[in-house]
Structures are given as C-alpha cells and as structure tokens.
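For this view, one protein chain was removed and the others were kept in their places.
Right, subunit A next:
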C-alpha cells in the first residue's frame, strides 16, 4: 500500500515525515527536494525511531519542491470538455501547457488574488510525480507506466481567467504566486498501487458547497498514453510533475455555440470585453474570504491524498 509522506516546518526546521492516522513519524532528513526524498526512500525503507507527533503541531508545506518542471493537461475530463464548449467526441488531441514553479504553494494556506485579477478560478487535479528520467521517445503502456510514476499528490491549478483567455497567456494566467497549492500528501506508490488511480475521487468545495466532484476513471487521456506522447517533445527528470486536468464545475463557463459564432464576427477586443462582462456575473469565481477545501481519495482509502484548506485573500 502507498506510503504517505509530508514535508513540514516544525520549530523553524524543515523535514519530511511519514504520516499515518494523523501522526507524523519524522525521517530526520532535513529539507530534501522531492527527487532527493524519493532517492532516500529507495535506499532507506525503514522508518526512523524518533519521537512522533500529531500533524497539528507542524505546518505542512508543498511536497513538490522547486525547481521542477510542471506539465499540465487541459480539458481532460469528459464533462469538463462539454462545459468548456468542446465536443468530447471531436477532441482527438491531448492538450498540454505549463505553469511556473514559482506558483507552488502550501496545501493549508492562502490563495492570493492579484489586484488586477477579477476572474479567479479553481481546478482540483490529480498530480503525478515522475520517478524516472525520459530523454527519448518511449512507449508507455499499462504494464510499465508505474515505472515512470513515483507518487500521486493533489494540486489546485488556480487560474486567472481574465489573463489566461483574453490575453491568450496561459503561462502567466496560471502562474501567479500561490496558484499551485500542492499536497498535503505525497503518496509514494508501491507495486500495484498505480492501478488504484481509477478509483480516486476528486472533490472540491467552496464555502462548504460542492463545486467539483468526479472520479479519475473519467480522465480522457490516461497517464500511460499521456507520458508516451509527452516523450515525443519533452524531457522529464525525476521530481518533475504532471497535473492531469480538472473535472467539470469550475467557475468558468463557456458561452453557448451560438454566442461563440456571433463572437467570431466581432473584433478580438470587443469579444473579450463581452466575455469578461459575461463571466463577471458568475458568482462562482473566487472572492477574498472564500474557503476552498478539496480532497482526493479512494472510497476504501487505500489511496488518500489528504485535505487542502485554502483561504482566498486579496493581494496587499
């Protein structure tokens, strides 16, 4: 069964620990990067005997450390495609983009809304951590995919829609600081665990209302074929991450087909002005004071990526 690790700060010291039933067993390895932790675990599989403590006594940090490469998939859940104005049966390509690793932030903490951003959106996603380098085109299938995937974690692909879409700047719109809360748990996989991916349930709530809920079995492009395609144009190192797309239920709602057609007749400027005006009416966008909670776990809890609790605050 997957072992869960957290990276934490306790009494001004950063360390990693194994976590079980709310109890942290420190590894006493110091502030290792995610890659270094994975290397350490391969060599030292035994729990150290230091005093354990309740997870409440530490502040939990992102288990994904910078620098790392962050690769993202877009529109990768069927229902989310429909909501984004795309036809799931038409979409024959796997959509990739990236985020800056400056966006990585803690799983229990804050999402800072930049002052020029109005359309702040949430996207719960299952993240995978690469455990093996890829330097050439490879064929990954259901049998060898677990060689490449060292761990699962939870991510929130926070997005400023009014930058991402009208300016066509996905990188910028998705990379402001605190736009990638990650963790709390790094679930390091053991043989057989990868297959539990299909039973993972992703849930995101804003102010205790369900906004997103789906099962990872509804991923359109699964990790094996995604990694195969990625290897055609991208090198990957251990510790790099892939976030696999978000289910339906984001604040962003694409205009209907007819409106899109009419929009096509307008100038770009006019079109996006109308887009922002339309989206601004949607109360689902995040506002300062909102609390975003999310979890990813299987019903039988064999994989449990923990709970994120984030408060939205205005940039000061």
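As a convention for this text, contacts are C-beta pairs under 8 Å (C-beta built on N, C-alpha and C of every residue); 3 or more make two chains touch, one makes a residue touch a chain; residues count from 1.
Note that in this section contacts and distances are computed from a predicted model.
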Listed names "Elongation factor P--(R)-beta-lysine ligase", "4Fe-4S ferredoxin-type domain-containing protein", "Extradiol dioxygenase" or "ABC transporter permease subunit", with the criterion being the UniProt name of the chain not displayed: "Extradiol dioxygenase"
Absent-chain contact - pick from A:10, A:213, A:271 or A:287: A:213
Contact set of subunit A toward the excluded chain (per top definition): 21-22, 201, 203, 205, 207-213, 215, 248-249, 284, 295, 297, 299-301, 304, 306-307
